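Comments concern the structure below.
Apart from one protein chain that is not included, each protein chain of the complex appears where it belongs.
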Amino acid sequence: MTGDPLSILVWLSAIFFLCGFLCMIVKRNVIGMLIGVELILNAANINFVAFGQLSRLGIDGQIATLFVIVLAAAEAAVALAITLVFYNSHSTIDADRGESLRG
Amino acid sequence: MDPLCYLSLLIFLPTLGAIILFGFPSKAVDAMRVFTAAITGVVFLMTLQLWLGGSFNPVLGTIQPVQEGVSVPWIASWNIHYRLGYDGLSLPLVVLTGFVSFLSAIASWSIQKLHKGYFILFLLLVTGMLGVFLALDFFLFYVFWEVMLLPMYFLIGVWGGPRREYAAIKFFLYTLVGSVLMLVAMLMLYFASGREFSLIGLAQQAAAGKFSSFEQTVAFILLFIGFAIKVPCVPVHTWLPDAHVEAPTPISMILAGVLLKMGGYGILRIAFPLCPLGAYYSSYALVAIGVVSIIYGAFAALAQTDFKRLVAYSSVSHMGYVTLGIGVWKLSEAHGIDFWLQGVSGAMFQMIAHGVSSTGMFFMVGVIYDRVHHRDLNQFGGLMGRMPLYSGLAAGIFFAGLGLPGLCGFIGEVAVVISTWNYDPLLAIIAASGVVLTAGYILWTMQRVYLGASYKGPHSEEIDHMPFTAREAFVGFTLLIAAIYLGVYPSVVFDVMDATLKGSLETLEKAVATVGK
Amino acid sequence: MNDFLFVALAVIAALGAISVVLCRKVVHMAASLIVALSSVAGIFFSLNANFVGATQLMVYVGGTVILLIFGVMLTSMSAKAELKTTPIEAIAALASSVLLLLVFTFTVGSVSWSEHFKLLAGDAAVPKNLVEQGSSSFSSVALALVGVRTDQPNAHSYLLPFEIISIHLLVVLVAAGYLARPRGTQQEADSTAE
Partner (left out) sequence: MQPLDFSTVIQTLTQNAQNVWMPHFFPEVVVCVTIVLILLASICLKRTARTTFALALIGLLVALCGIGSQLNVVGSGVSANPGEYFGGVLIWDGFTVPVRGMLLLFAILALSLSGSTMKFGARDATDFYTLLLGSTLGLLVLAQSNNLLMAFVGFEMASIPGYALVGFQRHRLRSSEASLKYLLYGAAASGVMLYGISLLSGLTGTLSVSQLGSHVAAIGSQATGATASHAVIFSLLLIFVGFAFKLSLVPFHFWAPDAFEGASAEVAGFLSVGGKVATFSLLVRMSLALSGSMTGEAAKLVLPLGIGLGVVAMASVTFGNLAAYFQKNVKRLLAYSTIAHSGYMLMAVAALLVLRSPEGASSGIDVKQVTQQCIEGLVFYLFVYVFMNIGAFGLTALMRNHFGSEDLEGVKGFGRVFPIHGACLVVCVFSLVGLPPLGGFWGKFVVFYSLFMASKISTFMMVVLLVGGLNTVFSLFYYIGILKAVFLGEPREGSSSLVAASSENGLAMLIALPILLLGMFPGAATDFASEMARSLVR
């Protein structure tokens, strides 16, 4: 790893991505998985801002981040609503408990 | 009338009838029966008009009414044409289609349920069959080939016997495999020829050596498998006994009388002219498959106790002569194409003859099945006494199937066996022994069914309740007369096709000879 | 100083992200997430991306995470609810993370970025360091969102996504509203097909 700030940021975002990915795999709880998604989206955000500020991408990077933040918020809202519906009907938010759809 | 309109009308008249049938009230069963019979009758007359109406010149040996076939562009950007036409190869089969459709429409009186759907699908089927024989564009041919599948699936699957669903899907599946292979071959040739779908154009390109021998071989194998399934040749014949046994009587008649001929027709119309080299290289395989089919079919027929299954296996055996006759292609300095021409003519005649005799045999099985509700050969016997007229007609038709001289089955088989002698005497002897086996199982069957003490098996009382009707007698008589006529006066068929076959075989010979032996 | 802060923030962010994975309790996960996201916001500030940093703090940390915590509370998962990981899952996770790390190392990680851009760009547009970034990034971001680009005249203008996302938010609101609406309030709602 070099001391180049861009490299540091790319590696940071890789770690975020990895952690998010692991969250999706390891956690069975819906909220846990959604947190994983947030991490992945943030990984992308770090990249966007880093490439925007430190390389050619320019303000496109910042704008992309803004959009991602807004979309993530919207997604989180719907996700929570769906989780609630699921919880109301299944009394659990363990994603593996949904057994009726298999095959 | 403009020939294009006339041929289109011929093909689509049954479809039109099917649409009109939609409007019939479901209760008017008799009206639907008569209507369907009338439509197919008109179709039959129209096919006769093609043959006897003076528009067909048998001496020409080319596609008629116009050299290239009458056509309009269909999908212009793909160079696909709606191209129709007929020659000595297809005309006999077109007439046969009209004939068999008409008779099986009459035989369809015996259908007991969901009449409207049955007759609609029946008429659609007729459209598909006529289309296959009249199409001169590969793509159009393919479309009609598949169009015929859909009604057939339902006709077997809904109106068939106890194992109808199994039989229907099996039939469908086998044919679909074949047509997918055909599709690949079609794409190959289309690509290699520079976007050409016209069968005549493709054949010309093939004759001019435009396709490489690798392409021709691959395409031929693909095409041949596709058609062999329909014929059916032995390794891929297993759909046939099931489909025949489970199908209702009129549909069995169509299956045996027309559908099987599409295989032979396809080989002669498409596989050979489009891939002459491939065909030449594979000729020994064809002959071998033909011989195996003859013997295997005959032995299998001997082993059957189900009357209809026996007739079905006899079809496998009889159609083996077709494959055999087509395949006996040997370049020889001495005789040129004489022997091969004889084989192919014999095969063609065999197709027509089989169309008449096996249609009749299936009909005869159906007539007795309608009464006694079983087909177990071991429980038959002595029908001659109970139903003398029926038994007499049946005997005549079975003799035709047996290949008795003077009846239609004889000529084709003899011609094929003789030409095989030139190809390979051993195979000829084996093929000839098939004739003996055929005689064996047919005579044995006749003895088991018709002779002996008066029938006392299951439902014997029904025979008295349901006498042999005039309608059934009409069908039987017509078929028997046709069988005798073809047997006594075979040149009626040979005259039509001689010039065409000779011309196309010479072209093939030339195409192969240029490449070198 | 700035560089030191930058590196420190990056380390904190990375640790936060890792602890999200390692924590077993949902609430702890959410707390770690807040730490990680806030440090990322700090990094954005130190990169002169002030607008984005502020948004990150307000919307992400202030909104999304709170939403998630609400979710935890509403579904009455007792805040202590533990999420156990079976050994097989742990092994699978370990294996896939090692695999992914390897992939990263050999693809993204091995690109020498400064070299890459020097060669790629060949123009002056590439800033050499953090300070060189224009301090105007706030207004240029805002203007690009309404379709006026001040930095590069023919670059993408984000008027359309900006506008259309408002409709999207409206639709999302409707969706969330529908799903969250109690069922009992409207009888005919239950006569949905089947």
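As written, the chains take the letters A, B and C, and residue 1 is the first residue of each chain.
The rule we apply is simple: contacts are C-beta pairs under 8 Å (C-beta built on N, C-alpha and C of every residue); 3 or more make two chains touch, one makes a residue touch a chain.
Remember, predicted model here, so these are calculated numbers, not experimental data.
Asker: Based on the whole assembly, the unshown chain contacts which displayed chains?
Answerer: A, B, C
Asker: Against the chain that's been left off, what residues of chain A make contact? List them.
Answerer: Here the touching residues of chain A are 10, 13, 17, 20-21, 24, 30, 33-34, 36-37, 40-41, 43-45, 47-48, 50-51, 55-57, 60-61, 63-64, 67-68, 71, 74-75, 78-79, 81-83, 85-86, 88-90, 95, 98, 100-101, 103.
Asker: On chain C, where is the contact patch with the chain that was removed from view?
Answerer: On the chain C side, contact with the omitted chain comes from 103, 106-108, 110-112, 115-117, 119-121, 134, 136, 139, 143, 146-150, 154-161, 164-165, 167-168, 170-172, 174-179, 183, 186-194.
Asker: Since one chain has been left out of the picture, which residues of chain B touch it in the full complex?
Answerer: 74-78, 114, 117, 142-143, 146-147, 149-150, 153-154, 157-158, 164-165, 168-169, 172-173, 176-177, 180-181, 183-184, 187-188, 190-191
As a working rule, only the chains that are shown with their structure count from here on.
Asker: Averaged over CA atoms, how far is the centre of chain B from the centre of chain C? Could you give it in whole Å?
Answerer: Chain centres of chain B and chain C, defined by C-alpha means, are spaced 70 Å apart.
Asker: Distance between chain A and chain C based on Cα centroids, please, to the nearest Å.
Answerer: 6
Asker: Could you tell me which residues belong to chain C and also touch two or more other chains?
Answerer: Not one residue in chain C touches at least two other chains.
Asker: I need the residues of chain A touching at least two other chains; which ones are they?
Answerer: Chain A, residues with two or more chain partners: not present.
Asker: Going by the contact rule set out above, which residues of chain A touch chain C in the complex?
Answerer: Contact set of chain A toward chain C: 1-2, 4-12, 14-23, 25-29, 31-32, 34-36, 38-39, 42, 45-46, 49-50, 52-56, 58-60, 62-63, 65-67, 69-74, 76-78, 80-85, 87, 93.
Asker: So in the complex, the part of chain C that touches chain A is made up of which residues?
Answerer: 3, 6-7, 10, 13-14, 17-18, 20-21, 26, 29-30, 33, 36-37, 40, 43-44, 47-49, 51-52, 55-56, 59-60, 63-65, 67-68, 70-72, 74-75, 77, 81, 83, 85, 89-90, 92-93, 96-97, 100-101, 104, 108-109, 112-114, 117, 120-121, 125-127, 130, 133, 137, 140-141, 144-145, 151-152, 155-156, 158, 161, 165, 168-169, 172-173, 175-176, 179-180
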